[in-house]
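For this view, one protein chain was removed and the others were kept in their places.
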Amino acid sequence: MSSYPVNHETVREWIRQSQSGDESARERMVESNIRLVWSVVQRFQNRGYDQDDLFQIGAIGLLKAVDKFDLSYNVRFSTYAVPMIIGEIQRFLRDDGSVKVSRSIKELAIKVKRAKEALSSQLGRLPSVNEIAAHLDVTPDDVLLSQEASRAPSSIHETVYENEGDPITLLDQLSADNGGWFHQIAIKEALLTLEQRDRKIIFLRYYMDCTQSEVAEKLGISQVQVSRIEKRVLLSIRHWMEEAQEA
Amino acid sequence: MNNSLTCTFKSISENEALARMIAASFAAAYDPTIGELSDIKTVVSEAVTNAIIHGYSGAENHEVYMKMSMVERVLTIEVRDSGKGILEVEKAMEPLYTSRPDMERSGMGFTIMDHFMDGVEVVSEPGKGTTVTMTKQLTSVQAECH
Amino acid sequence: MNNSLTCTFKSISENEALARMIAASFAAAYDPTIGELSDIKTVVSEAVTNAIIHGYSGAENHEVYMKMSMVERVLTIEVRDSGKGILEVEKAMEPLYTSRPDMERSGMGFTIMDHFMDGVEVVSEPGKGTTVTMTKQLTSVQAECH
Partner (left out) sequence: MACKVEAEIKGNILLLRMEGELDHHEVESIRSELTQLMDKNEIKHLVLNLSNLEFMDSSGLGLILGRYKSIQKAGGNVVLCSASPQVKRLFEMSGMFRILMVELSEERAFSRLGAVQ
């Protein structure tokens, strides 16, 4: 990149020559300001445009600045040129830029969903955000944003009814035979497969309705331990039941 | 690389999505799987929703505090409100327990947090507020494809 | 709907992207145009990068504070550091002025903030830190479907 510091007076001389029709002076002005244009173009990264294209547009802004710069004012050329370059690029971007985010995000969200599915089967596991971004050739930011952005304000508001009295659990509310997460019978069978302490914990928790702390006290262990064991056991019961169902 | 982030936002329901998004952005730098990311978003949603609807009973002029930190790929998320607090934490954490069946809550929030994270700790003082702290070890992408 | 969000994060360069994402998520709820969203991300990036590389000279153990608020579709973003401050704010804001040509900075940060936002205010005290406050009126939803 040929870009070098040029002294103030030389710049003014080149502008004068350029404005009176000297093409080579005009070219020299462009050459010596390449860095300037690039540093503006950089700021428009990630807008889905080719950097070289933006550079061309920026260079047009620069030329306009050369042509319009008023030598009778005592400002530096760069001070005048930077806004012209930015303005030129912004004008170029404006049409596309005025699309609402919600719309473009929706389109990307669909692509992300497809990529997610394709990569999952290809990799045999869920892909990472970066893998999806690489696959679609977009930034990880965009992948994230497409997953959750543009939340339109909701239209209707509902009245909240206050109910006095004891809180009712869902279990109470769901009528019929629902006694927890499990079929009563299946769980009995599953329980038989457990170690004694584990079985006891489940028994106390789900048949005797004890809290985790109560169980902890009864068994002389901490509540956190109860919680851990319970989690592990529930998982193993679920697996057991799934297998039982498949069999 | 370890990192930390704290933020504070208004107790309006719109911020449930914002909190999810912030959490996802914070975690994204560690290249989590989409599954981990979705777990993280879900538990943040649960904790922040609880702060808003239970802690502050839906009043919008309060603040919810969230802190995230990552140390050696262990993610810690803390969600705090200065709301009404929980009288019996144990009971509140039971699956299907809800104090607001009238609002069609299902009482699954804490259970979901428990399942999706490696650890969940709830500290609450009636009249003072509630702090939920959750941790999760992220898998490393390499570790998976041995 | 008005909203506000404050956050604090470590002065590591990874958080430039995080800050951008947070700002984008905050603004996205107001359905900005793509151009507006890019502008917002860019200026947050500029201000946070300045705080990290100039304010804290790249030291990673400090904190950057960011506050966003939205009132009647006017977005205000404040980025603050407690770093070394700016001696001559006027001069610093001139296009192409940089104190770090050695780092290949181009001195364009403030100029970009100025152009992408409706207003930029810089308050700084040497030795104390710098606060950059920027505002932008988002286009209204109706304005585009004429």
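All chains are identified by letter, namely A, B and C, in their written order; residue positions are counted from 1 within each chain.
Note that contacts are C-beta pairs under 8 Å (C-beta built on N, C-alpha and C of every residue); 3 or more make two chains touch, one makes a residue touch a chain.
Quick caveat: nothing in here was measured; it's all calculated off a predicted structure.
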- Who touches the missing chain here, B:49, B:82 or B:131? B:49
- Item | Of B:10, B:41 or B:80, the residue in touch with the unshown chain | B:41
- From A:11, A:40, A:66 or A:105, the answer for touching the chain not displayed is A:105
- Query: Touching the missing chain, which residues of subunit B?
  - Reply: 13-14, 16-17, 20, 35, 38, 41-42, 45-46, 49, 52-53, 95-96, 103-109, 111-112, 115
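As a working rule, only the chains that are shown with their structure count from here on.
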- Most distant chain from subunit C, judged by the mean position of its C-alpha atoms: B
- Message: Can you tell me which chain is nearest the middle of the complex, judged by mean CA position?
- Response: A
- Task: Compute the distance, rounded to whole Å, between the mean C-alpha positions of subunit B and subunit C.
- Result: 28
- Query: Taking each chain's centre as its mean C-alpha position, how far apart are subunit A and subunit B in Å?
  - Reply: 18
- Query: So which bits of subunit A are touching at least two other chains?
  - Reply: 144-145, 148-149, 151, 153
- Check each residue of subunit B and list the ones that touch at least two other chains. 14, 17, 21, 25, 28
- Item | For the subunit A and subunit B complex, residues of the former touching the latter | 116, 125-130, 132, 140, 144-145, 147-149, 151, 153, 160-163, 167-171, 173, 181, 211-213, 223, 227, 231
- Which part of subunit A faces subunit C closely enough to touch in the complex? 35-36, 39-40, 42-44, 46-47, 78-79, 82-83, 86-87, 90, 93-94, 96-102, 104-105, 141, 144-145, 148-153
- Sites on subunit C touched by subunit B in the complex: 1, 3-10, 12, 14-15, 17-18, 21-22, 25-26, 29
